[in-house]
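The structure is given below, and queries will be raised subsequently.
Complex shown without one protein chain; remaining protein chains in place.
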Amino acid sequence: MHEDSSSGSPGATPRLSAVIARCEALYHDVDLRTVHDWRAARGGRKVVGYMPIYVPRELIDAAGMLPVGIMGGRGQVEIIRGDAWFQSYICQIPRSTIELALTGRLDVLDGMLFPSICDVIRNLSGMWKVKFPGKYVRYFDVPQNYEPEVGGRFYREELRHLYADLRRLSGTTEDADETLRRSIARYNENRRVIGELLELRAKEPWRVPTYESYLVLFAGNVLPVEEHTALVREYIAAALESDRPRRDNARVVLTGAFCEQPPIELIRTLELAGCYVVSDDTALGRRWPTEDVSTEGDPLLALATGFLRHSPPTAARYEPHGDRGEPLVTLVKKQRAEGVVLAAPSFCDPALLEQPILQDTLDAARVPWTAFKYAENLGQFQVIREQAGTFADSIKLWSEP
Amino acid sequence: MGNVVSVGIDVGSSTVKVAVVESPAGSGRERVGARVLSRVVERTRRRDQNQIVQSTWADAMERAGVSKRDLVYVATTGEGETVEGATGHFYGMTAHARGALFLDPAVRAALDVGSLHARAIRFDERAKVLDYRMTSQCASGTGQFLENIARYLGVTLDEVGRLSLEGTSAEKVSGICAVLAETDVINMVSRGVTTQNILKGIHESMAGGFAKLLRNARAEGVVLVTGGLSADAGLTGALREALGKPPKKKGPSKPGQAEAVETALPLEIRPHPEGVFAGAIGAALWGAYRAERLAAGESAPHASV
Amino acid sequence: MKAFLGIDLGSTTTKAVMMDEAGAILGRGITNSRSNYHLAADIARDEARVDARFTLLDRALEREGETGDEAVQFRKRLLHRFRKVQRLVQLASLREEAVKEAASARLSQYGDGLVPKVREIFEAMERDWRRPKLSVGPSSDFFRDQAAGDYGRLAEKHADRAVPFDALMSVFDKVIIVVENARMDLTFEGNIRVALAECLGGETPERRAKYEAAVAQAADAPLDLVRTIGTGYGRQTLPFAKDDIRSEILCHGLGAHLAFPRTATVLDIGGQDTKAIQVDDRGIVTSFQMNDRCAAGCGRYLGYIADEMNMGVHELGPLALESTRHVKINSTCTVFAGAELRDRLTMGQRREDILAGLHRAIILRAMALLARSGGIADEFTFTGGVANNPAAVKALRQLVVENYGERTLNISPSSIYTGAHGAAEFARRATQDVEA
Partner (left out) sequence: MSAERETTGGREGEREVKDASMLLQKEMIAGHFTALSRAKEEGKKVVYTFVPGNLTELLHAFDVLPLYPEINALQSGMRKKSGGYILEAERLGHSEDVCAYVKSDIGMLRAGNVGPTGEKLPPPDLLLLSYTGCFTFMKWFELLKREYDCPVAMLHVPYQGDGEFTDEMRKYVVDQLRSEVIPKLEQVTGKKLDEAKLEEALAKSSVAEDDLVWVLESAKNKPSPIDAYFGGVYYIGPIFTAFRGTDAAVEYYKTLRSEVQVRLDQRLGPITPDGPLTNERYRLVVEGPPSWPSFQEFWKMFSGEGAVVVASSYTKVGGFYDHGFRHDPKRPLESLADYCAGCYTNLNLPSRIEILARYVREYQADGLLINSVKSCNSFSAGQLMILREVEERTGVPGGFIETDLVDPRYFSAANVKNRLESYLQMIEQKRKSPGAPRGPSGAAGGGSSGPRRLEVLP
């Protein structure tokens, strides 16, 4: 129920509106104009794209190139040629990604990294090799074994290999370890301010709507890291200044959206339908790993350790102990959430296959949940609004005062 | 303490429904003793929706003999989030569950079939929604679908139910497009299939889909049909068939055979003459409850507005 | 003379093309598809025959030395009158059935008021239809559409509390099927003389004689139908022998090739399906794609939207061309798109902008299909009923350029006959094969 159904950014100060406007522009910039500008301003320095999860951006940055997160078409590119390469029962993200590439929107990239997410992305990396033979393309495997001597060693080798490739691509001659440590430090700082932002959101979600925090995180896909860090700081400062009404919303955890992203309107719809998202796994690559990476000693080993120890769990990662249900319940408790919204991309095997597990665990822990599927190019939100609204209603109308 | 009056306005994509409800002051969430003073349904028919909402609302007030000033809460539901003069909005399933429970206290699930969507809603004895399943973004098998079919067959909606019940041998149809159905219908007519049997077939196919929704929502016990199609006796008949089928048996079924899982749940389908008003009534009831809580000055997150 | 016929039984319309031995088109016929496939095929064939006779009339006039402006005007007038005669025959039959239906027990609840109202409506229609200036429209403007449009408009006017609009429409919906499935004489031979009589006023006796002679020649010339090949939607149940059936894909490919010999890619958007076809330089299909049975990607989508807006389907395109703002339609389902359209109108968006968005939506789906079939090569031929729609063509042109660069886009005014044309050619070749 929302007696107050104002939309947009109620209570936003001009300062806040300015930050949001900048982020919105970056979000809508499917032609990567910002990246072109960056490149032009730096005498044509190189740019490497990556699908944003489990990719060590530090390596690209340290090799002197701009890492650019490619996060699908955000429902803004019409899929014309992408459909020629993917059957109707495959999720949306590979088709919009290849559409971006085939329409020349990714020409600015000198290379592309495909992290190990699932079978679809894996095969997409091969398609890239076939279609763009002139570009650096790499499928970047991550271990599903978390023993430092086994998976850790393998991963460090992968990193070493990749770093060498990237340095060759950029032609840098700077000290490999030293520049990498500096990059790690920059990203540590970036992750710390993002952490602050998300903490603020969890504490006072009316001050930091997820619609906005998502946009702020998203901006990190295309901005150089230090510029993004400054942007997040600016947003936090502006959000703290603003005076926004607290609404009668239910606190929910949004989970399942670790790969293909929900359209931003979907997040807004959830909030308008009476949910405060206090934790989510959207734009997850922007806050990975979850703790500082050591800037001492062997930087590759430090990154490998960061991956082994501090990767947020997703449906695509093997969980050696227990399953994914327990950590979710713990998260719900920690964030004092009142329910869970399980949102998964249509046709996403990893996310959808674990939903029954999550649901069972939530039921056992008596945590209310609701589940739906989405696609990044979803245009209609009535059904989701009804579902999320009913969910929020049922939390609100029955929780005893 | 006397009574309070609230109104529920259910704005659908093809109709607007309004119910004026009176309930004892202080009757809390349960609102024992509530009664409906008036109810009005009006089809939009390509007219200006806002106007129809206002005029239907006014009409309902007149029939109930109360004035807008007497209302403690104006609750909207459905697509009515932007209705002028509303106090608050409740989401469709919240409202339908509440309304269904009011219309028949024995029910623990509702099947709401409207013009574009169908949904199965399971709730508890306090109308708390426990689970639900909805149809997808395809209008095959919805109210609009049936309306189109009726038009292609040249019968009015009011006749549909009766004709379908007269059918003797249903014409099997499956998953036909609401728009392209015209050709299929014409085809059937040309093959000499009677209107009755065509409608019966259509109802069976719709009922099959709805039965799946109900099962997947794990509905149990008594189910109330709400929404526009609650008036369609052909559909309710077909639903009873679809849900009431005894478990399939092929010889002595060994434990652990696939057939065993097909066992139908014991579900009882009940229509209600006022099923179409379930959403409006439910919204009005919730409104009265919220009004009470607001008046009590609650300001904690769960009660503030 | 020897003639060959191709019939394309579409989901929405049934088309026939008649061809002579040299492969020249003699006549085309079209009707809306209906439950009785045989009948639909027969009517399309009869229409093609009528059209062929008009072609023969042209040839006869030429022989009489009548090729000037006068003759052209006469020819136009005659066709117009002829169509009107046809329509009036149909209308009379519709009226008769409607009055019967209105008096039937099914509608007794509306009492005595119904029959007179139905009569009034038909009287008004007949008055209208007899008016000399009434345009009969292009041949794809069928009796059904014209009658439904006029009847609907009048019914709205005549409806009242006792006899509601729904009841009046219910009468129409019921009887239109009956009338469409009834056989009546609409042939050239049977009706031309009535039409001719109405066209000769004011002519010199000399011209009259020439015209009458030409018409007689055209009506009496033998037309020997040697072979018919059928194709179309739902081929399994086509009313032709197995040997006389060709795949609609092959027919469309060949038809497009005949019309535009440099065709490499064909897009056909019909009433219930959309096809993307690649052909080689002989018109042989090398690859194709078809869509699901969902109205969202085909002509019926526009038909449904036209109904929602109380417009004729051929009025949609021109209106959409007036759009100035880009509107993105979110609904994929046609029915939901209809609801979205209403919502958007309520919100104050402009009709033409919404319509342009709807046209773009349907073309976008076709683009995906084309991509899957292998892209768009040069030249690109657009066929099917929707090719008549200028807004659809505009959207297509734009998307082709954006995605594939410049392509020669071929659209024939008779593109709706492409499949039938291919089928007729198959009929002609089959006969030659036998003779060879």
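In order of appearance the chains are A, B and C, and numbering begins at 1 in each one.
To be clear about the criterion, a residue touches a chain if its C-beta (ideal position, glycine included) is under 8 Å from a C-beta of that chain, and two chains touch if they have at least 3 such contacts.
Worth saying up front: this structure is predicted, and the values here are computed from it rather than measured.
The chain that is not displayed touches the following shown chains in the complete assembly: A, B, C. When you scan A:34, A:92 or A:125 for touch with the missing chain, the hit is A:125. The chain that is not drawn here is touched, among residues C:1, C:72, C:162 or C:284, by C:284. Taking the complete complex into account, residues 233-237, 243, 246-250, 254, 273, 275, 282-293, 372-374, 426, 429-430, 433 of chain C touch the chain not shown. The set of chain B residues touching the chain not shown comprises 175, 215-216, 254-262.
Residues of chain A in contact with the chain left out of this view: 84-87, 89-90, 94, 114, 116, 118-120, 122-127, 129-131, 138-141, 143-145, 147, 149-151, 153-154, 157-158, 161, 315-316, 318-320, 323-324, 344, 346-350, 352-357, 359-360, 373.
Rule of thumb we're sticking to: only the chains that are shown with their structure count from here on.
A summary of chain positions shows that the Cα centroid lying nearest the centre of all protein Cα atoms is that of chain B. Here the spacing of chain A and chain C, counted between their Cα centres, is 52 Å. Chain A and chain B have Cα centroids separated by 39 Å. Chain contacts: chain B has residues 137 touching two or more partner chains. Shown for chain A are the residues that touch two or more other chains, namely 380. The touching residues of chain B, counted against chain A in their complex, run 29, 79, 81-82, 87-94, 117, 126, 128-129, 132, 134, 137, 286, 289-290, 293, 298, 300-305. Those residues of chain B lying in contact with chain C across their complex are 13, 44, 46, 48-50, 116, 137-139, 142, 144-145, 151-156, 176-180, 183, 186-187, 189-191.
For chain C in complex with chain B, the touching residues are 11, 33-36, 166-167, 169-170, 173-174, 177, 181, 272, 293-295, 300-301, 304, 308, 310, 331-336, 339, 342, 346.
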